[in-house]
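What you see is the complex with one protein chain gone and the rest in place.
Moving on, here comes chain A:
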């Protein structure tokens, strides 16, 4: 599903975010990517959705070599990958409903199929009663769930969540995890970048630990760190 071979990324300002990353993630897996801030977690996500290009190595997503992708093909790649961004990236002037519907509109989904599908995912994230609210009228946890609803509305093969529990109270964080597991059980590959050791240690999944641009560990049912 996702394969990174010898991937390195140095940004134009000289920062070397990733050095030698080798990762293979299979279909329907649930993977934590852990590591301290600045370890390179977000860079990996940006590479997968082709927001940035690697300076070295190759990346395959869904069988496609991202290096061969033309500019016109990028939108089609992104439609197959749902991303819950760390800062949510919701449209501030659009309602909850419009925010989620947007992801369907870009695929030119017929209008009569947009509404039922949006309501379906709003039901999944339990926000059916807030369709008309603007993002700023929602709590952090609610905005997080809107972002998640938008990420899955296109039934993507891969769901990537960047710190989806960051800045949330434990209860909300666990409910978000429940939703992610739910989505994973329906057949979606889930990649979650996090530094929430509590969740990683309690909800055991594969753990890929990144530090200083390298893969430190890659363990099936791993822990956040050896000390934990």
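The rule is short, and it goes like this: contacts are C-beta pairs under 8 Å (C-beta built on N, C-alpha and C of every residue); 3 or more make two chains touch, one makes a residue touch a chain; residues count from 1.
Here is the rule we go by: contacts and distances are computed from a predicted model.
**Q** Suppose you had to identify the omitted chain by its UniProt name; would it be "MoxR family ATPase", "Transglutaminase-like putative cysteine protease", "Helix-turn-helix domain-containing protein" or "Cell division protein FtsX"?
**A** This omitted chain is identified in its UniProt record as "Cell division protein FtsX".
**Q** Kindly state which of the options A:66, A:83 or A:177 is in contact with the chain not pictured.
**A** A:83
**Q** Contacts of chain A with the missing chain: which residues?
**A** 49, 51, 72, 75-79, 83, 85, 89-93, 102-103, 105-108, 110-111, 150, 154
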